[in-house]
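As you look at this complex, bear in mind that one protein chain is not there, while each of the others sits in place.
Presenting chain A:
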Amino acid sequence: MSTLTEEQQVLIAKCLAKGRFCSLQRVPSKRANQSICGLAANNVVGCEEPHQCLLMPYSEFLRSTGLNEEQGQLVWTLICRSTYPWQQHCRRATELKDDDVWISTGDAEIDQCLGGGIRLGSMVEVVGESAAGKTQLCIQLAISAQLPEAHGGLNGDVIYISTEGPFPVSRLVSMASPFVHRVCGEEYANSVDPADFMHRIQVAEFESMETMFHAFDYKVPSLLSAGNVRLMIVDSIAAHLRFNTSDDNTGQSSPIAFYKERSDSLVAMGAKFKRWANEYNCAFVFINQVTDLFAGDSGNGNDNDASLGLPSIADIDAEFTTMVTSKKAPALGAVWSNIIDTRIMMYQRRGLVQSEFRRASDVQGEAADQAPVEPPSHLLRTRRWIENVFSPWALNTQCEVVLDESGFQHVSKADI
């Protein structure tokens, strides 16, 4: 066991004698603070930083530093105070009202379904099968975030990380005018050029997991620190993390090791992003893919669907639906599900649009309440939904939407 040297004991005794730390009101001098914390850390085996001393049992800390009860208590208190000055961090719930800032989707109904839109400071996942419209929704958000505050935007910059091929510039261009037209009105729409929305989107494309994580460690923080980014989109997070594409040096790739490494990377990345989301006041949106579920956990199909965040067939208000019964779950597993705050699912089903069906029936002269056995196939439409599967700020709700050149809008009940 190592004890403090004579010199160090003298320093602590001096501070004790001066009574510097006796009263909570008096703030100890920074130098004394640091030197004492540093001394403590140096004496403890395996600690480079003072705050690591907090990660061991208090009795072990006392044993390693050789401080007596009084000194140990003071040093411990000092370290706690410098690590986490709780007075600065305590906030009442009512003081947090101004922290609720939202990026609108451009449509009030969809916003309401999501609890207000995409909240700054949150980690949002957009998941769905391919061609569900995830990228289009993100482009819509990217435009919306840049709009001036007077028109419901946040006047912010956007970072777009693309891992599944080139960034869809043409879709951005084709969506910009109609979207701004719909959301802000004709007058403002005529005054802006679609190209204006391209300057403030920083795009980065990565072909592998390593380059992506390297960018997360270095490039992204420097972009964020400029202070103006309000939205960062990763399209998609799953692309390089789903399958073990990189070969080990040994030539053998163990699947367990791969999944372990993947969850460690996800956790480390998630921890970083959570801090940045708060520090730089921006929202992170991650696009995720779905993966097939194989029969393992038998049980009521409906229950499993719900617990995985998928809508059950009964919930969809479409009378005749034909779809490939698929048991799919968001990729990247439970580790990832616990890192995100909000999950938004986008899905499509082929279903009957009631109003069209009624019109068709009237034309043919059939009684309106006599449902035919099979729906005429020409009346089946692909219907889309956006669902807020879980989020800390809104309940589970679904909103039927339609996709056109201006992006997603809600479908009003009358049209269904």
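In this section, contacts are C-beta pairs under 8 Å (C-beta built on N, C-alpha and C of every residue); 3 or more make two chains touch, one makes a residue touch a chain; residues count from 1.
By definition in this document, contacts and distances are computed from a predicted model.
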item: "Nicolin-1 isoform X3", "DNA repair protein RAD51 homolog 3", "serine C-palmitoyltransferase" or "Retinal outer segment membrane protein 1b" - which is the UniProt name of the missing chain; value: "DNA repair protein RAD51 homolog 3"
item: Sole contact to the chain not displayed, among A:108, A:204, A:379 or A:394; value: A:394
item: Given A:130, A:208, A:225 or A:338, the one touching the chain that is not displayed; value: A:338
item: Residue of A:198, A:223, A:267 or A:379 touching the missing chain in the full complex; value: A:267
item: Sites on chain A contacted by the missing partner chain, in the whole complex; value: 1, 24, 51-52, 54-57, 59, 62-63, 66-69, 72, 76-77, 79-81, 83-84, 86-87, 89-94, 96-97, 99-100, 115-116, 119, 121-123, 260, 263-264, 267-268, 270-271, 274-275, 277-278, 297, 299-300, 302-309, 312, 314-315, 333-335, 337-338, 340-341, 343, 389-390, 392-396
